[in-house]
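Below are the structure tokens for one structure; questions will follow.
All protein chains but one are shown at their positions in the complex.
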Amino acid sequence: MTWQDGEEERAESRRRLSERLYQTRIDLARTWKIYRRSLLAIVGLFMVLSVCTISIFADDIAVEHPGRDIQDTRDVWTIDYEPQRKEPFSEECDMREQKVSLTELRRWDENGTLALSPTKIADDSSFYQDTLVVTEYRALVDRNGYPLPLGLLYLEPSNHSYFWISDELMENNSINQIKITYMFDNEDMHHWWLPDGYDVCVFGTNEEGQDMFSKILYGSRVSLKIGFTVATLTVIIGTVIGSISGYFGGRVDEVIMRITDIFFAVPGLILALAFVAALQAVDDFTLPLWFALLIPIAFLAVYLRSHIDETLLPKSIAPDSPSDSSYALVRPILLLVLIFAFLVLGPWEYVFEIGESRTWRLAATALALCFIGFLLVVDRHLIDMIPTRGIGTRAKDAFDWRNPYRYLTFRTIVIFIAAATVFSWSGNDEGSITVIENFDRLWKIQIALVFTGWPGYARLIRGQVLYVKEMAFVEAARSVGAPSGRVMFRHILPNAWAPLLVAFTLDIGGTILSASGLSFIGLGAEPGAAEWGKLVSDGRAFFPQDNWLVFFPGMAILVTTLGFNLLGDGLRDVVDPKNRR
Amino acid sequence: MSNLLNIQNLRVHFDTLDGPVEALHSVSLSVKEGEIMGVVGESGCGKSVTSLVTIGLASCDVDEGSITFDGKELIHEVDEVTAGTLSVFRVISAVLGFFLMGAMLWFFRDPLAGFTVGVVILLLLAACMIFIFVIDAPKRHHEQFLRSIRGNKISMIFQEPMTALNPLYTVEKQVSEVLKQHGKLDAAESSLGLRIGQALVSPATLLINYIRSDLKGGTQLLGAFMFILLVQQSGNSDAILDLLTYPVALLVDAVVWLLDVLDIIPDKLGLSDNMSAALSLGVIFVAVMLAAYIYSLIHVPEQLDSIFQTLTGVTRRTPQILVWYVVIFILLWIPFGVLMTIIASVGILAIPPIQISGYLGLDPAHTRQVVKILEDVRIPNPEAVVKMYPHELSGGMRQRVMIAMMMACEPKLLIADEPTTALDVTIQAQILSLMKDLRDKEGTAIMMITHDLGVIAETCDAVSVMYAGSVVETGSLEQVLGSPRMPYTIGLLHSIPRIKEEGEVRADLPIIPGQVPDPNTKFDGCRFHPRCPFADDTCRSTPPPMEEVSEGHFASCHHTELTVDLELAEQAFSVTQFLQSEVGVQ
Partner (left out) sequence: MTIQSPEPNDTDVASGDEPLITIRNARKWFPIKGGMFSPVKAHVRAVDGVDMEIQRGETVGIVGESGCGKTTLGRLVMGLIPMTEGTITFDGDDIRDINPKELRRRLQIVFQDPGGSMNPRMSVRSIVGEPLIVNGLADGAELTRKVAELLSVVGLKPNHMNRFPHEFSGGQKQRIALARALSLDPDFILLDEPTSALDVSVQAQVLNLLDSIQKERGLTFIFITHSLNVVNHISDRVGVMYLGKIVEISETDELFANPAHPYTHALLSAIPQPSLDAEKTERIVLSGDVPSPANPPSGCSFHTRCPIAVKGKCDVDEPQLESLSEGHQVACHFPVEFGGSLPIHTE
């Protein structure tokens, strides 16, 4: 068998691939055609895309990083904060009121002062001040606010950062502290892409002098991350549980649904409170390495089992096997669960600890897989009495090296990712994998939201699976002998996931809203973090005078949530079976 | 007899995802008073669309044509100018609505300005709405007119009796709704006030009736209530609660003891705390799994099975006992005052509305009227059926109820859209004879839409055959079935399997090759020509005229002279060359 012999197979695979691509293209075109019928859906898509773009390019658009910590922790210096609570586009963002202590200057016998920014804290927690370039010298007041003649101070012509103080002022001992008001070159804080006059303090500044615009831009990252994480996790958990429940029906279905009801009864926000309080001490989420490695091994084991069933020990060569269909799917799951329970409780940890080198770990993984494979083969051989003769030749012939296109499947991708994960984790120095580095409050509320969010999806998928299960083509597939796995993944699930997409997008919006609500109460983001709900909460004290503090973060939440909702509505039209897909 | 319903040159189109699709190209048919007209055709021919357009329930746009019923026009033509103006004003009002929201936001910034702007926009919006209202008046009047006709003069029965009735309402409610809509209800017997009063005192009567009817259950309930009352009043509720929780406490103790026992094992092995907990759980888990696995492999011997049976028989009562337990626990645990408040609120707030809705159900006079209507459609035991819900009736009964509903107002025209397709053959026979009797008694004209030529032959006086969106042949029953002139009708009649005479050899069925054309395909000429054995160039290029081949018999074909001899025409369909032509397989 040479490479040439496989030419026909390869051509066939290529043809099928191109057919599938063509079909996908047609599907997408049709989807777009249905979607764009609704103006609101397009608006929603636009909103969502803009929020996503903003969050990706936040670093480039924003002028101030929210991580900048300007809080005086030791309360020693009277740190002069920047333009506090200034209106959007107000002039005062470029203005600085610098307090100069004349007493200090007299002590050091200086008669001039630099134009300096407020004290900032560097990364190494040291204090520093930037030199500012003065553009316009506005006013001069004394300690009590009485204006002083401007002429008392003048700028050094060659260095616009230096103020010369006139001798008159220096010798006037009744004035010990003056405040200079001047406009300075604040180009760093100007957005280059906005017209002059409207390019600084676009959304105003908050109580601590931080630029609201930048905070809102960075807040989009937080919100989107929360939304997508929670939605994805709930979808995965809900789908798995819901499809099991729907597929098996009967008692299994009843029990799982009652458990789901229990989870339904738990209110999400209250549970978030409880989680935050209970997990207060937990700072990061790590898994021991030996346990973490079992996860990719589990995936590989599942595919190993199907490989054994299809290629190495196909059922078609079994003589007369008693068909006890009620245990058809349960038995392999039970077997794998047993094996893994054994490994977890038993020797796996000790085996793993023997050596810390990558080679040993990889070898241990391979050993485990061989062990599992051996048990599976033995199970099939003893229970189903499938002969194992010729297994060696079948193993050799199994991999069709002449037709690589055959392996462009989902299965290969998963195996590849699992193998790569095993490889990378086995080189880990510490004995544990950090799943979540900074297990802050945001993570805790995400876990809480996942905890209460998955029942909705479980119910949804269960309903769909129950509905699709009754259709004639599922019966037809069973009547030609398709095994349960194939029926589930190729027939039922592809026809059942359509409403899931809609629920997913709507859920992202809802999660963002819930997270903002929690931050508003004070449970979510830590103080100083740029989370929209937190911003609204901070600005609440100054409403309605300084209403930009509340308005813009609120609008951001509105636009994002509304965008996702409209997107979900548009998708609902797309997946509607009446549109004859 | 004059024409009751006259459809002329109807052309409609649907707006679909792929552009406008013309559903009907040119439909002309008429129904005389008291006549049963059958409209027959295959899927995609447009017969249902025709009926829906007639009754005004279609979601398509009428391009041209007219439908006159009893002299009155049923299609409302909206000229372009009005439609245009309407849409412009609708857009303006939507935009004004947005601005109104903006004004409300502005109100927060600058109250005075915001208020004035808001008021101005509101006034403009009101003006817009009034204008739209005025312009739309003719359409509204037409809608009102159609509503007065629907159910009253023209009724329609649908194909699926299973879903055509509302599952939430009883039969009497649904039939009386039709009567009420058209003002044909008899006068009510008892006044509304009296019935509301009855409903308000009904919880007490409800209770008394319940106890009287179900003595055993009632005494149980009363006994439990007395018991709880006594316990609460005497202040012993805590003691009783302790007594009730005693078994649960025992259970918890047992579990704790079990865990303690299992703890000995890891202690002996010298493992750490975490491991010991995991090990205990793991041991239990693995043991259960192994047991289940082994159980799945072996066959359970029969003795064991019977033990299981007795066990389940004993535990059958457990849910009931459990429920009683939990209920008494809760009732003792809730403080007495709270309990009384709950009962009082539920009793006062919740039960009377439910009762009122039941009492306001139907007046006895109306019920009698509905019973009489049901008798007319030969429903057995109408007094019982009247109180039933649709899911309690069989398909044939539901279809009869539908017919009753539709005949309640004695319409002049009954449109029946595949009324018996979903029913069994024997039931179908009953329904068809019922419809014929209704026509004889009331003089109702019936437009019977179906694809079953047998039904047509049995019931109809006149037939219209539809194909791909137009009527291709129409005439009396004898004319169309006896001497069909349009090739499609001939082919259709010829391809129906018939019950053979004794001794006849089974031959291949003659077919019309190919299939019904896609509604989107454009045809210059006859729409049947790709499948017709007589087609020629004329047929391909010019649309066929509706020729009157004999008195009252119209066929839409260029070559009606070729179809005079029926046998020859039938043979044309059976010619092997034609059968195997590429027309068949696309």
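By letter and in written order, the chains are A and B; residue numbering begins at 1 in each of them.
The definition used in the following text is that a contact is a pair of C-beta atoms (placed from the backbone, for glycine too) under 8 Å apart; a residue touches a chain by one contact, two chains touch by 3 or more.
This is a predicted model, so every value here is computed, not measured.
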Worksheet entry | Touch with the omitted chain, as defined above, among B:I512, B:C539, B:C557 or B:A572 | B:I512
Discussion item. Using the document's definition of touch, tell me which of B:P20, B:G97, B:P364 or B:G482 contacts the absent chain.
Written reply: B:G482
Response to the item:
Missing-chain contact among B:T16, B:S394 or B:N520 belongs to B:S394
Practice prompt. For the chain that's not shown, point to the residue among B:L493, B:A535 or B:V549 touching it.
Written response: B:L493
Discussion item. One chain isn't shown here. Among B:T245, B:S433, B:S550 or B:Q571, which residue touches it?
Written reply: B:S433
Response to the item:
Missing-chain contact among A:A476, A:I521, A:A541 or A:M555 belongs to A:A476
Fill in: Positions on chain B where the hidden chain makes contact
42-43, 312, 316, 319, 380, 394-397, 424-430, 432-433, 451-459, 477-478, 481-482, 491-493, 495-500, 502-503, 506, 508-513, 515-516, 584-586
Worksheet entry | For chain A, the residues touching the chain missing from this view | 8-9, 11-13, 19, 23, 251, 254, 310-311, 314-316, 318-321, 323, 397-398, 400, 403, 406, 471-473, 475-483, 486, 490-491, 494-495, 580-581
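As a working rule, only the chains that are shown with their structure count from here on.
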Item to complete: Could you please state the distance in Å, as a whole number, between where the Cα atoms of chain A are centred and where those of chain B are centred?
Response: 44
Worksheet entry | Footprint of chain A on chain B - complex, ascending | 17, 108-109, 278-279, 282, 285-286, 289-290, 292-293, 296-297
Fill in: Residue numbers on chain A that touch chain B, as the complex places them
30, 33-34, 37, 324, 327, 330-331, 334-335, 337-338, 341-342, 344-345, 383, 544, 547, 579
